[in-house]
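Here's a slice of the assembly, chains where they normally sit.
Letters A and B mark the chains in the order given here, with residues in each chain numbered from 1 onward.
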Amino acid sequence: MLGTCLENVRKKSPLVHNITNYVTVNDVANAILAAGGSPIMADEPSDAEEITKICNALNINIGTLNSRTIDAMHRAGKMSQKFGHTNLLDPVGAGASSLRTQTALNLMREIRFDVIRGNASEIKTLVKGSGTTHGVDADKADAVSDDNLDYMTWFVKDFARSTGAVIALTGAIDLVADSEKCYVIRNGRAEMGRITGTGCQLSGIMAAFAAANPDNVLEACAASVCMMGLAGEIGYTHLQPYEGNSSYRNRIIDAIYNMTADTLNEGARYEVR
Amino acid sequence: MLGTCLENVRKKSPLVHNITNYVTVNDVANAILAAGGSPIMADEPSDAEEITKICNALNINIGTLNSRTIDAMHRAGKMSQKFGHTNLLDPVGAGASSLRTQTALNLMREIRFDVIRGNASEIKTLVKGSGTTHGVDADKADAVSDDNLDYMTWFVKDFARSTGAVIALTGAIDLVADSEKCYVIRNGRAEMGRITGTGCQLSGIMAAFAAANPDNVLEACAASVCMMGLAGEIGYTHLQPYEGNSSYRNRIIDAIYNMTADTLNEGARYEVR
């Protein structure tokens, strides 16, 4: 059950090392804490390598990457893999610039990721090896819809097969798959796209879920996606008419903080294909 | 009409590349999203140069600058100019250190800015080529008041003439001018000065407004200043007695999110000189 995955996060409080962008890093930290994990950030190469050793998971997010942090990503990623920790890649902006695309591809070449989470354009860029995303949001043409759901379900399973990672392709409809099974998730609200960093927060939380449920990584990742979307639904009900995206950001993290296993089990909307 | 400028932002959703400080960057991103634009951040020189190509505007903010990001500012600025995008400079702390003053002056020498937005001390530093600001807030002696309004109106028009940029000098009274016309704007509240980054947020929003209204940059910049001040007024009415600057920050971004063209047209308080 998805709720059990959440309870394991609360019980084990996994320490998640985040090498992530400075735009959304504070919300990532508070979201991980809200979920029951413990965040730490370090991006100087030698420090990142050492900090990773004491952690349970590594969340590599390539937004606002630079040459120093790219080095840190590689060194920490290899160390994390060596120690058998959970490795997650969030290829922010892959397809929007060659540095981002190449960095994501290089990381995938050198490090075995347990989980890769991105929007449709980013994931397609990783599969094709190049892309033309306009910005950090997914192109509309790439979106998962009921019309292309069969194809996209096959697509993410196939990418899971070739990488050995759980693939989480998130958007209006979220797909979370290994090579055999794909969760098709319909939690969440469109207004979440008007907040910066809900995807980054999800990656941090997902790393905590995967680390706390090592025998059940696929379901744990699906649970984190359902929880994030459900928190978006719950948070929205507490908004006043005069409130907007800044308050909504707080309400979502608050809803994660107050999420129970029962609420998650009852509110999760998904099918498995 | 000012409201039309806002509607154009909502309609076109300009992609704004921000090379900005890490103190207020999250609020800048959420403020741009609230206004209807789309933010992206990249500050590794090669990445910044490439990301700028897919954007509509570039917002260069020199707070927490370093040698790497200064290089990124120059390279992205030149690329943005080459592509005919909107270029905005926010010279945070010009006058407070020689690196900041010189960086702002060097950028102005090498890049043609469409808009320059700063407080009175920062703008005076740019005009004189040196300054003695104490921190990142304007010195009281530099403030625009009814007593020096004629002179200051001339001063910003003259700077607009010499630079070819729209100049936005913001404070208790805001001045937004090209060489011919100056908007004198009286929206806003003093308590906004107790929140970090309202100026940075305004610069990001202003870049979006200027990019979405290329034939009407002066009015678009004035519209963004009126909107920010009006959001400060509206947000304040929703504060509880026990709330302070942290909630006020959220309320202002929320008010931008809910701003309509009508509200802006009715609430804007300005005269043109």
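The definition used in the following text is that contacts are C-beta pairs under 8 Å (C-beta built on N, C-alpha and C of every residue); 3 or more make two chains touch, one makes a residue touch a chain.
Owing to the predicted nature of the structure, the values given are computational and were not obtained by experimental measurement.
In this structure file the full complex is assembled from 3 copies of one chain, 2 of which are shown.
As a convention for this text, only the chains that are shown with their structure count from here on.
Centroids built from CA atoms put subunit B at 33 Å from subunit A. Residues 15, 22, 25-27, 29-30, 33-34, 38-44, 46-47, 50-51, 54-55, 68, 234, 238, 249-258 of subunit B are the ones that touch subunit A when the two sit in their complex. Listing the residues of subunit A that touch subunit B in their complex gives 21-24, 26-27, 63-67, 93, 96-100, 134-137, 194-197, 240-247, 249-250.
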